[in-house]
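Working notes, structure below.
Only one protein chain is missing; all other protein chains are in place.
Labels for the chains are A and B, by order of writing; each one numbers its residues from 1.
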Amino acid sequence: MTLRAALAQGQFVVTAEASPPKGTNVAGAIAEAEHLRGRVQAFNVTDQQSSVMRLGSLALCYLLKERGLEPIFQVTCRDRNRIALQSDLLSAAALGIENVLCLTGDHVKLGDHPQAKPVFDLDSVSLLRAAAGLVAGQDMAGKKLDGTPDFFLGAVVSPGADPVEPQLLKMEKKAQAGAEFFQTQAIFDPDAFARFMEAARPMGKPVFAGIIMLKSAGMARFMNRNVPGVHVPDRLIEVMETAKDRQEASVGVAVELIRQLRPLCQGIHLMAMGWDHLLPRVLEATGLAAQGVV
Amino acid sequence: MPAGSNLEAVLSAGRFAVTAELGPPKGTNLSVVERKAEILRHCCDAVNLTDNQTAIVRMSSLACAIHLRRLGLDPVMQMTCRDRNRLALQSDVLGAAGAGVRNFLCLSGDHQQFGNHPGAKNVFDLDSIQLIQVLAGMRDTRRFQGGDEFTGDIPMFIGAAANPFADPLPYRVVRLAKKVRAGANFVQTQAVFDLEIFGRWMAQVRARGLHEQVAIMAGIVPLKSVGTARYMRDYVSGIVVPDAIIARMEDAADPKAEGMAIAVELIDAAREIPGVRGVHIMAVGWEEVVPILAERAGLLPRPLI
Partner (left out) sequence: MIVAQQKPLEDIRQMARGFRRLLVLGCGTCTTICFAGGEKEVGLLATSLRSVLGQEIEIEEAVVQRQCEWEFLDQVGEAVGRAEAVLSLGCGVGVQGIGERYPGVVVLPGLNTAFMGLTEAPGIWGERCMACGDCLLHRTGGICPVARCAKSLLNGPCGGVQDGHCEISPENPCAWVLIYDRLMQQGRLEQLEEIIPVRDWKASHSGGPRRIVRPDLREMVEEEV
């Protein structure tokens, strides 16, 4: 069953991340995804996350799809103009990829090619609109297509942003532009998320709460300082700081968060930050183990 | 280290190579690619997949190249600098190389004004020569442009385009020399109709010894009608169509047959020019003609290496 079908049936879905390698060796990324086969509905394949140059999202999506794993093709506006973006979207459809997550993308300055020219011909909203246009059978120029894609379009939202109102406005715009589901930035404060969902729920689009595996107190503090919209409460920092076994503690934090978030939304999006091996335990402990099984 | 592509093998075996062009569909219909691939399968050594040629949105050359590999053909993935910055270009190369694509053709790209998205922002983070440098750097020094080293090989047979017919004529060979120095292994030229200009350019190429450093393939465009010929003469920059060819097309009872005859003559003539090591046939939307031309020019069967 596809992500779209699972959501249509009201299933609570789990998605995870697959990071393309820096190089052509895809074995590791595929093995990590295989490890989660049957436990995760779909895999977000990142598009050169944090502007670090890596193997293309399209290619890894295709390789996962070939193995019967469901990819979510992440596309950013940082490196490609509207011609390349639409071309890549058509290609994705031809290669059997259905889910597309549209992002604006980080600035190149944050990555490992800070000298590059960033593109930003489109932004996430106009990219969603362009993708929805392709689904309707025409490109941005209004030209009819020979073969149209049938995308399930997604977007991101940051419920922890302060102020949150601009996020909600943009979410609404994204929904109008064609987003059918939303994945969120990492959530650590279920109460704030509940308030966010009260405002977001009327839009009627499924929301997957982002769960980042906390690896240490230092990482939590780093995120609090540097990642807008992410706030790890002191209580969780203390849990990590005093933990005898940080991996145990990390699983515990994630499980607790998922239990609290589950009644509020339609799915979770897991960001393992390299601790992929812990995800099966998190899923088993929360009773979310069987996913994406045909 | 050899890249391991069929095109490279044919050229390094000293055989006269044939490549042809395949335009990806304007939509998701892969059967178009499959149909054209079957036409081209036995009459050329590699197939160029254009990258949103003339700035018209089509399926990406990456996806088509991967698909062509799946069908057992040797793809030449064309890459332009118009739509992608250095992150996307290198990322696409990794993806393609990971899927077995070995030939990469580096182009600046047509300006978006000619296409169906004239309002697009162009990128041009790199130019074609710099793109060759970046790819050659990944191949030869295992470094990304940003400076990071990586492990493992990225075998690549790197191509470039050359235009012997555009202004300023004396500068054209200089530009080729830069492409060779940047790391190009093969070169496909703009469509040749004027053998005199092409011959002069090749003489300059030989005078610099470039023909020994890079495999030069002459571009051949079969003419369908006198209208096409005139259009190319009048509106396509960098293409020179001599009056004699226009006249032949005008007088022809069967313009398509005449166009094929001209193309075969051009192929024959190009083969005679020292330093020309192959032809690149661009039969835009007329792929059926490629096997006929290859047959008549005595280029079949293609070598199996």
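The definition used in the following text is that a residue touches a chain if its C-beta (ideal position, glycine included) is under 8 Å from a C-beta of that chain, and two chains touch if they have at least 3 such contacts.
Bear in mind the structure is a predicted one, so any value in this text is a computation, not a measurement.
Peer 1: Could you tell me which of B:G14, B:P168 or B:P301 touches the chain that is not displayed?
Peer 2: Per the contact definition at the top, the residue touching the missing chain is B:P168.
Peer 1: Using the document's definition of touch, tell me which of A:R67, A:H107, A:K144 or A:R201 contacts the absent chain.
Peer 2: Looking across A:R67, A:H107, A:K144 or A:R201, the contact with the absent chain belongs to A:H107.
Peer 1: Sort through B:M59, B:A120 or B:A182 and give me the one touching the missing partner chain.
Peer 2: The single option touching the absent chain is B:A182.
Peer 1: For chain B, which residues reach the chain that was dropped from this view?
Peer 2: 81-82, 86, 108-111, 113-114, 122, 124-130, 133-134, 145, 161, 163, 165-168, 171, 174-175, 177-178, 181-182, 190, 237-238
Peer 1: Mind pulling the chain A residues that touch the left-out chain?
Peer 2: Against the missing chain, chain A presents residues 107-109, 114-118.
Here is the rule we use: only the chains that are shown with their structure count from here on.
Peer 1: How far is the middle of chain A from the middle of chain B, if each middle is the mean of its Cα atoms, in Å?
Peer 2: 38
Peer 1: For chain A, which residues are in contact with chain B within the complex?
Peer 2: 20, 22-26, 48, 51, 53-60, 62-63, 78-84, 86-88, 90-95, 108, 111-121, 139-141, 143, 145-149
Peer 1: What residues on chain B touch chain A, complex-wise?
Peer 2: 25-30, 32, 51-52, 55, 57-60, 62-64, 66-67, 82-88, 90-92, 94-99, 112, 115-117, 120-125, 144-148, 150-152, 154
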